[in-house]
Every structure is written in C-alpha cells, then in structure tokens.
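Apart from one protein chain that is not included, each protein chain of the complex appears where it belongs.
We just call them A and B in the order they show up, numbering each chain from 1.
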Amino acid sequence: MQEFLQNLLNGVAVGAIYALIALGYTMVYGILKLINFAHGDIFMLGSFTGFYAGGWAAAHLNGRAGTWMSWLVAGAVMLLAMTVCGLFGYLNERIAYRPLRHAPRIASLITAIGVSFFLEYGGQFVFGPDPKFFPTLVKKHLIRVDGIVTTNYQVLVLIVAVIFMAILQFIIYGTKFGRAMRAVSFNFETASLMGVPTDRIISMTFIIGSVLAAVAGILYGLSYPKIDPLMGILPGLKAFIAAVLGGIGNVPGAVVGGLVIGIIESFVGASQFSSFRDAIAFVILIVILLFRPSGLFGKYEPEKV
Amino acid sequence: MPLLQTDAVTIRFGGLTAVSEFTLSMEPHELVGLIGPNGAGKTTIFNMLTGVYKPSEGEIQIAGTPTRHLKTPQIAALGVARTFQNIRLFKELNVLDNVKIGGHMHNRYSVATAFLHTAHFGQREEAAEREALDLLKIFDLHARAHDLARNLSYGDQRRLEIARALAARPKLLLLDEPAAGLNTGETIELMEKIHEIRDRFGLAILLIEHNMELVMGICERILVLNFGRTIAEGTADEVRGNPVVIEAYLGEPAEAAAL
Partner (left out) sequence: MKQLPWWIRDAISAAIFVSALIGLSYGLEAIPIQGIAYYNRIIVLMGINITLAVSLNIINGHAGQFSLGHAGFMAIGAYFAAFLTVDYFSPWVNRIPEGPAQWLAQNGLLLLAVLSGGTLAAIAGFIVGQPSLRLRGDYLAIVTLGFGEIIRVVILNIDTVGAARGFIGIPAWSNFFWVYFFCGLTIALSWRLVNSSVGRAFLSVREDEIAAEAMGVDTTKYKVEAFVIGSFLAGVAGGLFAHYTPAYLNPTMFTFIRSFEIMAMVVLGGLGSISGAVVAAIILTFLPEGLRAAKDMLHMSKDPRMVIYSVMLVVLMLTRPQGLFGRREIWQLLRRKKS
C-alpha cells in the first residue's frame, strides 16, 4: 500500500508539471487548431533562464541568504523565467505563425517543427550541449509521512501548480478577456466580426501558455536538476499527449490528462517494464486516437459536407 | 423495381431531427426536384443517399440494394453520382484529370500494370482520355482540358462538376444547386443541358434548387421540404398553388413571388 501511495504521489508530482505544459498546448490548439511543436522548448528555456538567473543570484549572494531570502530569490527567478518565456512565446506566434494563419495546414506544421529545432539546436549552440545542473534555489528537505517519503520540492510543485491552474481558471471563466478567449476558440470569424480583437487574444493565449511552461520549467529544474537544451522534447511530447488525452482544446482536460500520464508513467517506471516508460505515452496516444480521438472530455466535430 | 426507394428515412444529430420520415420513390429517367427553404434538410438527404451520413431510421435502396451499411464508394458503384452545394472539384488538378477521376471506377488497374505500362494500361488510359474529352465537349470545356480546375470561372466550375459526375456513368444523378450563382442566360443553358444529358445517358436526376424557374421549368415531379419534413409533393402546377408551400416560403419573398 505504501509503495502504491508513493508511486501515486510521484506520479502526481510529475503529472502536475506535464499538466502545466499541456495547458499551453491545449489553449493554442483550441484557438488556432495548431499543434505548437515549439512549446516544449519554451519549457526548456524556462529551465535555462532559471539556471542562469539562479546561478547569478547564488554567486552574488555567496551563501549568505537566509530561508526567506532564498524564497524571495526563487520567486524572482521564476518571475524572470515567466517574462522571458512569455516574450519568446509572443515572438514565436508573431513571427512564425501569424503570417501562415491562412496557409495550408502543413506549412504551419513544418514551421512549428522548424522553430522547435531552432530552439533546441540553437540552445545547444548557445548554451553548449552538455547537461547543466540547476541551482538549488531553495534547500531541499525530506518529508516523511507514514512511511512515504517526499521532498519539499514535490509539495512545492503541487502547491505552485494548483495556484497557477486556479489563476488560469479564473482568467478563463471569470474575466472579460477569458470570455473573449473562449469566443475565439468556438468560432474565430464570428468572434472577430463581433469586435473581439482576435490578434491580441491569440498573442495573450501564447503568452499565458508560455508563462505556465516557464513555471513548469523552474519546477522541473528543481525536481530533476540535470538540464540540457534537448530536455523539452520528451516532456513536450508527453504534455501534448496529455492534452489530447483530456480532449484537446479542453482546459480541465489538459490537467486531468497530465496527471493521468504522470501517474501511469510512475507506475510503469516502478514495474518490470521500466525501460518502456518513455514509450508508454506514445502507446496511450495511439490508443486514444484510434478509439476516442476527441479525448476524455472533448466533443467529436464531424466535417460539414 | 424503382431505381431509388427511400422509406421513412429519418436522421437526428444530437437533439436535432434534421430529416424526418422522408419517403421518395424514383423510376429510371425521372427528373425530380427537391425544394425548400434553407436548412430544410435537402443536402442532408443527398448525404444520406450517398452514404456520407447514416440514417437514424428508415431504409434506402438503390435498384433494390439496401445501402444502409455501404460506404460512399460502394454506393457510387451502384450507379449514384453527385455534385456538391459548395463545389468540390480537385482544385490543383487540371480539368481533364478531374473528369478522368470521375470515371475512376471504370478505368482503373493495378500498381503493377501502371508501373510496367502494359498493353492493358495503354488501352485503359486511351479510353479514359477519350471518354473524358467526350464529356467535356458536351459542356464546351474541352478547350480548357489542361487548365487547372481552380482557374476556371464559377459557371465553368459548376459545369465541370457535372461532367465529372457523368464520367462515373451513373444511373441516378444528384445535382445540388447546379444553378447557384448562374445568371439567367446560363440558367437557361443549364436547363437545356440537363434535359440533354438525361435523354442522352438515360439518367434519373434528382436535383436540389432554389431557382424556381429552373425547377418549375424542367422537373416532372417536385418535393417540398420544410424543417426536415416533406410538406408537399406533385407536379409544378400542383406545388405552385399549394398554400402550405407558399406559407413555408413566406420568409423568402423572391422565391415566394416566383412560385
């Protein structure tokens, strides 16, 4: 039972990170019907921003920081990462996707892949391909409850993730802006005819998604300190699969999807099939797309003839 | 045995009943019109006849063969061809290829034959080309055989779609708003063409139209739909004076006036 709960907890912790990334995919797809392949690499940029900023801060503080000071620094680093990623997300849409909005699907698909590779290999070029170690922004403690071991990092991940998801939920359902976002995702043309500033909404959607990815990047860096420029590929793909699992375009679905994938991965990783842990997400993808392509919470939209 | 037989065909999409108890029987060579206000379910009926949608209730039979469990290409093989409300040509292909694909069922062969360029290949290709050009001549499009479909004028595109459908050698031709966007002169030409192809190819034709001159002018029998139900059926004169029909169209002054 202990082991079960331990695996469950681990799964939820990593699933929360997937969920944060998945939200970005699902929102962009909901509005533009585009799979933003580069999103996983924005997540990577978040981690690297944290690495450089955190490293700079650590060097300047020289170990003099008390607990609340280090929390402050951590917060600042996260804010910086959010800003950097938000900027990249905005630029990505503006430069690479907006001009192709009316072009055939495959052009956007290829561009998205191109941007993704550009960030990955550009990252290798700029940061160097070797893995780096994410700075310990906050000291790690082990927490033992009932025989289950967790770290304050895992608790932090859960709390931060929940906070940001709650904020997102509020934005989408409780603000005028959120209503505009939903309108654009239902019907782009009608929304723009109704006076919704679609370009601005789309930019904001990308920014919000990138901000969440940045948060995920920082949390991931803390939990799994070895980072490298290609680190966004696998989590990005898994987060995308999570979004599809939940019903792509569906915001709560992305969260559920992320948690489900995280949990399944955790259990598979602990079992005898552990070498297939990374492949299990693909298997889930193929199964969903073949049997329930609209995902858990999505609706099937037939093509009008 | 009638060529087309539908019995109380009904289709629901979620909570909406788009077509309700549609019953129609058509003999070979008949020219039947299907009219009704927008959203009455006419194209949905075409989609059911061609297997794009499956009816929630009721039976459809083409020349005695039930089509409920058949896929679109299989129904096409039974002799049903159609044009589309929003023109679905193969835009990046040329005019000739569009028609050749229409005749695919009758001029196809294996990959091996295609690779080796056997004698069979030569015969089939020559036949496909000849038949396609003959059909294009009927519509005066043969001069534009090598132009891209998307470069044709709107009226030419509509006619090309009909030529393509004829290439499939159908027994039943479904025309979805063939006169949409055509001016008076073009509409009269179309009416003559429809008669011509019906007689020349021995077709039964079921057409959807909003253009009352065309419908009243050529259809031997007309069905009127409103909100998915057949509200009237009869000859042009019978339908024209029918108060139920006029009321259904009261929201559409141009058509009501034309009745």
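Here is the rule we go by: a residue touches a chain if its C-beta (ideal position, glycine included) is under 8 Å from a C-beta of that chain, and two chains touch if they have at least 3 such contacts.
The model shown is predicted, which means the values in this text are computed figures rather than measured ones.
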> Where the complex has a chain not shown, which of B:Leu93, B:Ala180, B:Ile231 or B:Ile246 is the residue touching it?
Replying inline: B:Leu93
> In the complete assembly, which of B:Asn107, B:Gln157 or B:Thr187 touches the absent chain?
Replying inline: B:Asn107
> Can you name the residues of chain B that touch the chain not displayed here?
Replying inline: 50, 52, 71-73, 76-77, 81-82, 84, 88-93, 97, 100-102, 104-105, 107-111, 113-119, 121-122, 124-125, 128, 164-165, 167-168
> Which chain A residues would touch the chain omitted from the figure, given the whole complex?
Replying inline: 33-35, 96, 99-100, 103-111, 113-118, 120-122, 124-125, 129, 240, 244, 275-276, 278-279, 282-283, 285-286, 289-290, 293, 303, 305
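Going forward, only the chains that are shown with their structure count from here on.
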> Between chain A and chain B, what is the gap in Å from one C-alpha centre to the other?
Replying inline: 49
